[in-house]
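All protein chains of the complex are present and in place, except for one that has been dropped.
Naming follows writing order (A, B and C), and every chain is counted from residue 1.
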Amino acid sequence: MSIEQKIRASFDRQAMMATIGAELASVSEGQVVLRAPILESVTQQHGFAHAAVSFALGDSAAGYAALSVMPEDAEVLTAEMKINLLAPAAGDRLEATGHVIRAGRKLVVVGASVVAFDGGKARDVAVLQGTMVPFYPS
Amino acid sequence: MSIEQKIRASFDRQAMMATIGAELASVSEGQVVLRAPILESVTQQHGFAHAAVSFALGDSAAGYAALSVMPEDAEVLTAEMKINLLAPAAGDRLEATGHVIRAGRKLVVVGASVVAFDGGKARDVAVLQGTMVPFYPS
Amino acid sequence: MSIEQKIRASFDRQAMMATIGAELASVSEGQVVLRAPILESVTQQHGFAHAAVSFALGDSAAGYAALSVMPEDAEVLTAEMKINLLAPAAGDRLEATGHVIRAGRKLVVVGASVVAFDGGKARDVAVLQGTMVPFYPS
Partner (left out) sequence: MSIEQKIRASFDRQAMMATIGAELASVSEGQVVLRAPILESVTQQHGFAHAAVSFALGDSAAGYAALSVMPEDAEVLTAEMKINLLAPAAGDRLEATGHVIRAGRKLVVVGASVVAFDGGKARDVAVLQGTMVPFYPS
């Protein structure tokens, strides 16, 4: 099973990703892109996508970026993640790009950025920085 | 309109809260509690609630805690939020308690903790620390 | 060697702590307190203690709090730390209290708060939340 197949299989088991309408847009070594429409069902009180949607996409993109540089039998869990929100997540859809900052044996430091698209217009809405912990299910 | 009514009205406009099944459990000055079942629709690939659910509950509880100590015409937005995950969010339901650490005029520093309940057994699953920005819609 | 002796010996090897004038005020299981005067040599451009001093004290207090709950042969390193600054660090001296939020085998989640004293008047100046990684030097 290729790394992309493994990540795609894992992504498909995440009900949360289906709930927010997310899809896996691309996988390369150390970088993963996710996309999701801004559904009415994920908005907050001002009508923008809830911060938790940017978090969900950024965190998952970063986690899969970590997975993309690890041994085939590894899994990862988020240890911690920080998000800075740059602008309201307004528009049609969100795109999150996760990348690996440093891959250690015990910890993988990752980053992600989230962009909102309104028609053809792009706007940065969030940046994330965090830590993934690899583990090896027996 | 009391602060609790204002917060309840804002909460009810957050479609994201309905999507994850959250309810507003209690509001007091500087502290707000939210609850949600762990729905199948919000799980990640290992069957636990996705980190984004703990984030959504903790961030919203913290934001409403900030709102509870502010003038009636104020609204808040999350500027940044950091979450440390302590244990897998396994069980029946999650409860998030948000509190105010320091309420300034320009920024409100907040914290939140998230607990998972499995039957009667409680387990800390996340702690959050972040910043809310008050604004005054005209 | 007791845990307090081990922590005191480690603290005494930290030249940075001497440079900022810090002392180890108290050690108990899961909680460590450090103190330092606000020296002219650690100020920033507005005359307050530099944010890095609150960081140094909070991070070290939190790290030693983690060490206080671990096996005798363990050491810890900071994996990540986030600081929210609540007020300018003005006054005579700073006191940082570090505590353990969750002690895991691979990661220890910690918190710290920093208070400035101006004569007898206390003011919260910072809160920190972060992750320590235990390791076992051979």
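What we mean here is this: a contact is a pair of C-beta atoms (placed from the backbone, for glycine too) under 8 Å apart; a residue touches a chain by one contact, two chains touch by 3 or more.
Being a predicted model, the structure only gives us computed values, none of them experimental.
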item	value
Contacting the left-out chain in the complete assembly, out of B:Lys6, B:Arg35, B:Lys82 or B:His99	B:Lys82
Residue of C:Val32, C:Ala56, C:Met70 or C:Val115 touching the missing chain in the full complex	C:Ala56
Contacting the left-out chain in the complete assembly, out of C:Gln5, C:Ser28 or C:Gln44	C:Gln44
Residues belonging to chain B that touch the chain removed from view	79-80, 82, 106-107, 109, 131, 133
Contacts of chain C with the absent chain, listed as residue ranges	10-11, 13-16, 18-19, 40-46, 50-53, 55-56, 59-60, 75, 77-85, 88
Residues of chain A in contact with the chain not shown	82, 84, 86-87, 101-102, 104, 109, 111, 124, 127, 129-131
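The rule we apply is simple: only the chains that are shown with their structure count from here on.
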item	value
Same vs different contact residues, chain B with chain C, by half of numbers used	same
Centre-of-Cα separation between chain C and chain A, whole angstrom	33
Cα-centroid distance, chain A relative to chain B, in whole angstrom	21
Whole-Å gap between the CA centroids of chain B and chain C	28
Set of chain A residues in contact with two or more other chains	79-80, 82
